[in-house]
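Removed from the display is one protein chain of the complex; every other protein chain stays in position.
By letter and in written order, the chains are A, B, C, D and E; residue numbering begins at 1 in each of them.
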Amino acid sequence: MTDDRFTPPKNFAWLEPEYSDYDRARVVVLPVPYDSTASGWVGSREGPAAIIDASGNMELYDIGIDMEPYRLGIHTLPELAVQTAGPEQMVARIEEVVGEQIDAGKFVVTLGGEHTVAVGAARAHAKRTPGLSVLAFDANADMRDEYLDSPYNHACTLRRISEVAPVIQVGLRSAEREEHDYILEQGYRFYQPREYRALGPKALADQLSDSVYLTFDLDAFDSSVMAAVGTPEPGGLHWDEVSDLLDTVARAHRIVGFDVTELTPSLGPRANAQLAAKLTYRLMGLALRE
Amino acid sequence: MTDDRFTPPKNFAWLEPEYSDYDRARVVVLPVPYDSTASGWVGSREGPAAIIDASGNMELYDIGIDMEPYRLGIHTLPELAVQTAGPEQMVARIEEVVGEQIDAGKFVVTLGGEHTVAVGAARAHAKRTPGLSVLAFDANADMRDEYLDSPYNHACTLRRISEVAPVIQVGLRSAEREEHDYILEQGYRFYQPREYRALGPKALADQLSDSVYLTFDLDAFDSSVMAAVGTPEPGGLHWDEVSDLLDTVARAHRIVGFDVTELTPSLGPRANAQLAAKLTYRLMGLALRE
Amino acid sequence: MTDDRFTPPKNFAWLEPEYSDYDRARVVVLPVPYDSTASGWVGSREGPAAIIDASGNMELYDIGIDMEPYRLGIHTLPELAVQTAGPEQMVARIEEVVGEQIDAGKFVVTLGGEHTVAVGAARAHAKRTPGLSVLAFDANADMRDEYLDSPYNHACTLRRISEVAPVIQVGLRSAEREEHDYILEQGYRFYQPREYRALGPKALADQLSDSVYLTFDLDAFDSSVMAAVGTPEPGGLHWDEVSDLLDTVARAHRIVGFDVTELTPSLGPRANAQLAAKLTYRLMGLALRE
Amino acid sequence: MTDDRFTPPKNFAWLEPEYSDYDRARVVVLPVPYDSTASGWVGSREGPAAIIDASGNMELYDIGIDMEPYRLGIHTLPELAVQTAGPEQMVARIEEVVGEQIDAGKFVVTLGGEHTVAVGAARAHAKRTPGLSVLAFDANADMRDEYLDSPYNHACTLRRISEVAPVIQVGLRSAEREEHDYILEQGYRFYQPREYRALGPKALADQLSDSVYLTFDLDAFDSSVMAAVGTPEPGGLHWDEVSDLLDTVARAHRIVGFDVTELTPSLGPRANAQLAAKLTYRLMGLALRE
Amino acid sequence: MTDDRFTPPKNFAWLEPEYSDYDRARVVVLPVPYDSTASGWVGSREGPAAIIDASGNMELYDIGIDMEPYRLGIHTLPELAVQTAGPEQMVARIEEVVGEQIDAGKFVVTLGGEHTVAVGAARAHAKRTPGLSVLAFDANADMRDEYLDSPYNHACTLRRISEVAPVIQVGLRSAEREEHDYILEQGYRFYQPREYRALGPKALADQLSDSVYLTFDLDAFDSSVMAAVGTPEPGGLHWDEVSDLLDTVARAHRIVGFDVTELTPSLGPRANAQLAAKLTYRLMGLALRE
Partner (left out) sequence: MTDDRFTPPKNFAWLEPEYSDYDRARVVVLPVPYDSTASGWVGSREGPAAIIDASGNMELYDIGIDMEPYRLGIHTLPELAVQTAGPEQMVARIEEVVGEQIDAGKFVVTLGGEHTVAVGAARAHAKRTPGLSVLAFDANADMRDEYLDSPYNHACTLRRISEVAPVIQVGLRSAEREEHDYILEQGYRFYQPREYRALGPKALADQLSDSVYLTFDLDAFDSSVMAAVGTPEPGGLHWDEVSDLLDTVARAHRIVGFDVTELTPSLGPRANAQLAAKLTYRLMGLALRE
């Protein structure tokens, strides 16, 4: 029974046990405080804690989608321990843990940490979901085959994911020439924000298969909306257009899992963590809306 | 006589005595450094000082409305002392002081501090202005009847105000289910930003009575525009649309007083204090434009 | 069973359930994120979370006292909810909760929040411990009878506590003339740092009764050691001399409980939270050393 | 030969000697860490270093304009030493150094520091370019004849420049009444953001002569886009519209040089330095596109 | 009459008019927000405001010296306007204003701003006080004859002052070889902290003439005590030894005026501003103790 003299536990959305106990929860949040391959500005390892902290500052009713996602039950796992032997080992650990949770019937939400954590999460879902496609929000192509001596560097994230499922990216506005050429050669559908605006959410969503894994590097947002990322870029997406796209995708596809990554709290105002929390919460609602 | 070797005194707009002496001033600014009921991120008590500090960084001619509001005379009171016995006593003190100033013929601008300070200011105006309506800018419904054991918690602000005058709210995008249901039951006109955009400033202004008190919780702005608030929310209002609405309201109604609240300087860049100062200054001009 | 792939839960000292489950724990930590009566620089409500966060950065073996206090079992309660009706009600809530824990056989450690929280905690102990004396670390006299309209303002803390048990203070270097005169009139033993150095830890400890409640306002430390407090003062105590005094007191008296208050994370480096965590952990060890 | 075990040198864009040696470089970057006449919030002297630091976080291929500007060769000079005798002497030094670089056949990019540095740079270009016109991005009129006892105060920048070449300004939304009247009297074309939007990039560009010097005070951007400036103003320009205007100007005119000024890193998130770096890099590409 | 519902005005020590009106005040505080010649880390222009802000956080009774200095009457002038034509002109303005105040019978306390402001203040005193000597607290020799093209650069401060009165310095631990040689050649008495400790306060004070002007660059303190300065240095003075020296000097000499300079709030915790305020307040008391 709840004792009103105390605040709720500081899990995602600050939920009392009735809505956060593991057994009753439909959703499991996996915080992964990892940023060991970051090459620029560091600190995304503090992202998951900042999102969870900010999530207590949200109202539990999301007026924008007229839902109360917490009623699904949301259990927050402890933070994943960092594997410091190297990123390959860390990605393997993430894949393993995410896989266990999927197998236990949970809808898994992975909170980064650097975008690399998405490789493990996407692999776990791809292995268990035939015909999966991936919708990636990202400012950067992330299509290098290797970077700073590792194929598991954050700059290789979408390349690694594209090896297990087809990727459609939205928000692109930063790439090396070689990456750009590679994308064109491969015929990948990577949309810059203005291209996306010309295309519209429906036409983009139509390119996805029935089952979709969603990976969200927060730098897809315009840097006025989201400064707290390692590679903030102007000319990006705004809240309403992201929200509309997510809504459109969720209506016609089954979102099987998602991640939200790259929040680096020290690089921007707390409002950025608040936005990341609200995005995560809304995505839970949209993905599991009946 | 002004001595050019010195900077002006640090009152609102940094005005020399010619434009800031009490007797000659049409406008009185009341800084209320109060945030004792804040439940999330704290520090709005430093808001009034930050706005006044930033106001010295403005040009005194407001090119956007082609006015020089300082010519009205603007006197800045010392900061109101905090009543630490509890928020009910603090609200009473604000009501008392604001009332005295109205009775002395002044146009009163209250600078928060948390939104709770608006309860005292609105009451003082409502008691003296028959038929008053209230235009509230706010991201949150603030419609709880009691919160954290007090009916004077900041989360109850618009509920308390609605007890003394009808409230129209714009900017809403965060509420508890119970608040939302209450708003619908009561038939209150609370507009989300997209609803407001569909409606337009004229149609919204038309719903107000002749005399309007304006209460401005800065979180009505999009969190990219205003990060320095306790509950920053994406999907909010932008500067030009706020400015246009204020202009429209001022043209057809008599604004009898207003407050600007919730600036929490430590949560965002100084640019946010600058914006709050400019908003305050422009509102003075619009309200008293002849 | 512990799963090494995850970090421990973020309770005090980041302990696995074996050492943090309520039933097995000798020590209970009560975080009280309260700063509503603060009159200067705000933010001590973020103190308990910062201490708990920093406590995961400690080694669990305290080499300075050759102990592993975590083996006592340390359970961390959720944060106490703020009572926003006023400080009197908040103090009552603290007294109630601390009392329940004492009655359940726990050793209670209260983490502030402003120093006011000590009033509730000290009262709960005084009611249950005949002949209790209080050892207060504090830069300020805190001996006002009322301040900012409330007898429960933080500036009245030691006055309120002195009403339920005799207080000896160390670290004093800031007071109003009236407080100073009152202290002299009453014959209270309030030691400035240099007076304490002249006296020595043994002579000070000898003035305490057998059972001691310890209240620690972190501003007792020199401001070079502890900047993250609302009223940092130079000329204060240093780590080794505080540590030695605590050790001396603990050897000859029974410490029945204690609080650590006033950490305001935004006002100083994270190193200050680290120090507060280490102080808290060491005090647990010293108080319960066999 | 490049040694992959090391990062590149920290010049603009972090280029290896192949693309940054003076002799092979078409572009020369002159960092001017000067802010001695700033009257409001200080720190733009840290701007050049912040831009150069952030420039290493860019991809060298600018996907937005499909160019790799670094292939032009970009040499970064050491920071100009501050002349502390006064701003007149500092402006003279800048004019001298910029002039020497132009005479050596370089395309000069000046990084401020306060906007005053543009006076020296613009003069050096105007003396060497018959029929030069100046396109100024700025929130402030900067049209005072003297300010704080000096005609070289930052508030006089566009007045000084207008003495050597006709100025068209875009982004204006802050001015003194006297400046505004002066602009109207002189028939200067100073466009507020909304005026510019009504006009469009083509019509604005058509007013420029063939050879254009471009001076960019970053406060021309909306304060949500760029908070890290001394006088951040809401209601300003957004990234895409600035980028489009620059593209339009570059297509039909010869940009002979430019400056980017007023970045004050401590006043906003690092994302602002990133944006300034990207703006600078894109402008190099556009100006020298074949 | 004081209205308890308001806080006092934000002058130095936050004094009500009874103790802060110009006519009744024995002490005048002159805030000089000047840092235009700073060559390293900037921001000391925000020092005076930070000291005044922090001074409201002090108790008005200084228990360390058993005095209430505010009873002398302390009037705070508005901030001196910056002369941006150059430092020579700024120094002249300071000398003029300080001189006017001395002539009006006031005890003048100058708050920097960079150390250069002391040149103007010291000159004004030297001209009016035959046989004046200067006691300088400083980490740096400040003995350059010219620096960055100006003899009024902050690095020349003590050289300029030594031209009008003999200087004894304490706290030295940073100098160029040429400065050091010059000091030795001239036979100046510049004491490093360890030298001072060996000498003792009495022997140092004995070297001063009857009338003493005191100039305090806050970097004389150890950088653990005072981080918020442009050139923080380890190995410096601590609070108690500074306080003791001031007390010793004040007992045997007439302190005719003083300055406290170089506080750069953004470079350290607020505790540093608090210390500077307390130092200033104590010096007022010591200088005018009867």
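By our rule, a contact is a pair of C-beta atoms (placed from the backbone, for glycine too) under 8 Å apart; a residue touches a chain by one contact, two chains touch by 3 or more.
This one's a predicted model, so the numbers in the text were calculated from it and none came from an experiment.
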- Query: What are the shown chains in contact with the chain that isn't displayed?
  - Reply: A, C, D, E
- Message: Touching the hidden chain in the complete assembly: which of E:W41, E:Y196, E:F216 or E:Y281 does that?
- Response: E:W41
- Taking the full complex into account, what residues of chain C touch the chain not shown? 56-61, 63-64, 68, 222, 224-225, 239-240, 243, 268-272, 274-275, 278
- Tell me, which residues in chain D touch the chain that this view leaves out? 4-10, 33, 49, 53, 77-81, 93, 96-97
- Query: Which positions on chain A touch the chain that was left off?
  - Reply: 35-37, 39, 42-43, 45-46, 81-89, 147-150, 152-153, 266
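What we mean here is this: only the chains that are shown with their structure count from here on.
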- Chains shared as neighbours by chain A and chain E? B, C, D
- Query: Where the contacts of chain B and chain C overlap, which chains show up?
  - Reply: A, E
- Task: Could you work out how many touching-chain steps separate chain B from chain E at minimum?
- Result: 1
- Task: Would you mind checking which chain's C-alpha centre is most distant from the centre of chain E?
- Result: A
- Call it same or different for chain A and chain C: same when shared residue numbers make up over half of all numbers used at their interface. same
- Please report how many Å separate the Cα centroid of chain C from that of chain E, as a whole number. 37
- Note on the structure: Going by residue number, chain B touches two or more other chains at 81, 222, 224, 268-269
- Task: Answer with line, ring, star, complete or other to describe the graph linking chains that touch.
- Result: other
- Note on the structure: A full list of chain pairs that touch reads A-B, A-C, A-D, B-C, B-D, B-E, C-E, D-E
